[in-house]
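Every protein chain of the complex appears in place save one, which is left out.
Entry: chain A
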Amino acid sequence: MRDDFSETTHFKMDKAQPRLLDNTGQGIVGAPLDRPDGPLKVSGTAPYAADVLPTGCLHGVLVRATISRGKVTAVDKGSLAGVEGVVDVITDPRMIRNPAQGMAGEAPVQTGDEVHYHGQPIALVVAESFETARDAAHRLKVTYEAEDGVAVTPDTAEQEVGDPDTAGDFNAAYDGAAVKVDLDYFSPSHVAAPMEPHAAVAEWTGNQLVLRSALQMVRFNKLEVADSLGISPDAVRILAPYVGGGFGSKLGIGPEAIAACIAAQKLGRPVRVVMSRQTVFDSVLRRSETAQRVRLGATKDGRIVALSHDDRVSNIQGEGFAEPVSQASQFLYGADGLSFQQTVARPAMTPSGSVRAPGEAVGMIAFEAAVDELAEKLGMDPLELRLKNIPDTHPMDGRPYSARRLADCLNDGAERFGWADRKMRREGDWLIGMGMASAARTNMLIESAARVRLTGTGAIVETDMTDIGTGTYAILGQIAAEMLGLSVEQVEVRLGDSDLPGASGSGGSFGASSAGSAVFMAAKTLREELAKRLGCEADDLTLSGGIARGGNVEKSLADLVDSEMVAEATIEGGKTAKESFSAGFGAHFAEVAVNEWTGEVRVRRMLGVMAMGRILNEKTARSQALGGMVWGLGSALHEEMMNDTRDGHVVTRDLANYHVASHLDVPRDMKVVFLEERDDEANPIQSKGIGELGISGAGAAILNAIAHATGKRVRTIPALPDRVIEAMES
């Protein structure tokens, strides 16, 4: 009997790696397999954060500030006298103003008795039942000292004008350009709107905290909890095995979680806090509204020579995040002169943060619509203009691109969608038009660790990585099974526990590639050891159906593994990210019908053709891409947060007033095509991020289709009926 094997490795992505997954030969990676967690979810038995109720659990409801800025002078517990079942009203300087930004790893702003925006959580009412807590939170009398003259709109607030990012001389190039467009666009604030509202259950045993919460990035969240509470990270365990959607809003620890921890510690009983939908709107990070200006200059034959994309976004004082509006505009097309300038306004409004493809989701709507307007002015096919301006290297820093099949996506999509036959036509009152846009989204590798335990009969994958509905359980199991010659049924995947090796978390579409690469590297270590035990070179090893073959020897895994082999691997980005530029690319096509009387827009068809490196699971990848396209549709046509311009409070505080696309808005004819690709510079599994690429550019294709149908441009999104009418009447 051999001893157990145990090894820890650390890998830095300094150079392209061999495409091992193309040679493992099991056909598991990439296959459209069902999610192993699917049955639990559809039967309602997957334990989400608020589902596990410890014995003796109390219930907390957050109380919101109803002034725009100032001080809480008194929280009158006496106002709850006679409300039976109220246990306490918690106010605490450690409570947080808003959720942490993604990957902060430290406490967000803690304001004590200060109020920085209308809707800020300022207290937690704790009661024996949820209903009592909700009622008491409503009755609680709070007195304030409100500041006068607080700027609550982006227009009236202090403006921080940034230095422009430039390459070449934009002004000179623009002045000399034969054909120019100079266009302004506006997009409203968005809310992430995951189906599961933000929730936390905190339980202390002595000085040890167990926090069940709906979170995307457990490794960072653990540090944020510890820092917020002023305790050691070792005293914190976070459990987030199932998360009901995040879309960026669960990247950082939230006010409900910190309040639950404080209350549970003070009261010596577990406390559950679930945000109401209204509270989610009030106090979870929104996507900033944007005011954008795009200037493009081109030669008569359509070569873009000048390219500028300026924007004004907003965030509250003290938050470092600013919606990176021009992110994709900086690498999609080339020009002789480029310039990107951002201004950040500082209103007393709900703070902003990462929401579904921050930057590209709204930046590309404006940018790709402006490219279309340039094409129109040039009298050129918009597809042709894009194909003509694909740069050889990154226009801002000269880096070569890694895998980039943008032209293939554009051409393939045009062919499939029937772009050549594009003709505005009429069906009764409905004007039919077609539009397209490029898709682009930066790709990242974030430090990630995973452990793989191999026995003779199967394997266990362990990481604190989360599955926010994206398919992590499925793909990590597939990678391990593929690498180790097992079936997916033989691999168990354990996620969302901060006691497990720390992963990237789910965000920025980097989770699958980052956590997947960590699992891959751990499994690779195990393969090397198995090869050694079999007596062959690692390159000659074949693992399939529980059998190892190599060097004319064949043995079952059970013969090679005595009890358990354990490998833990950490991967981080390295030289390839500095020496080359990796991004997902694609093309979106849309056909819309616009009612010429009412301005209603109905999307008839959508097609997304994307090249995003190796596809790990064709089914979950497709779902991600489709979901992204639906969000793109929603941002073009429906989504709009409205704020009261007197006190900044959110007016659209529920899903009846804040519209995401309904089923009927989503066309039946909606297709996604993946072009075969390997991104060798991205990571050792040659994959790239998916979900956000589906959004990036999709809305622009719809806006461009509306323009094709009506001959008029809507430059304020969403393109609601009245905005379309206004454009048509202009």
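FYI, contacts are C-beta pairs under 8 Å (C-beta built on N, C-alpha and C of every residue); 3 or more make two chains touch, one makes a residue touch a chain; residues count from 1.
Operating definition for what follows: contacts and distances are computed from a predicted model.
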Omitted chain, identified by the protein name its UniProt record gives, among "Carboxypeptidase regulatory-like domain-containing protein", "Xanthine dehydrogenase YagS FAD-binding subunit", "Na(+)-translocating NADH-quinone reductase subunit C" or "Acyl CoA:acetate/3-ketoacid CoA transferase beta subunit": "Xanthine dehydrogenase YagS FAD-binding subunit"
Residue, one of A:N207, A:T457 or A:T598, that touches the chain absent here: A:T598
Among A:K77, A:R134 or A:R416, the residue in touch with the chain that has been omitted: A:R134
Contact residue for the chain not shown (choose from A:L229, A:V344 or A:I725): A:I725
In chain A, positions touching the absent partner: 64, 66, 129, 131-132, 134-135, 138, 276, 278, 427-430, 595-600, 602, 637-638, 642-646, 649, 651-654, 656-657, 659, 661-665, 718, 720-722, 725-726, 729
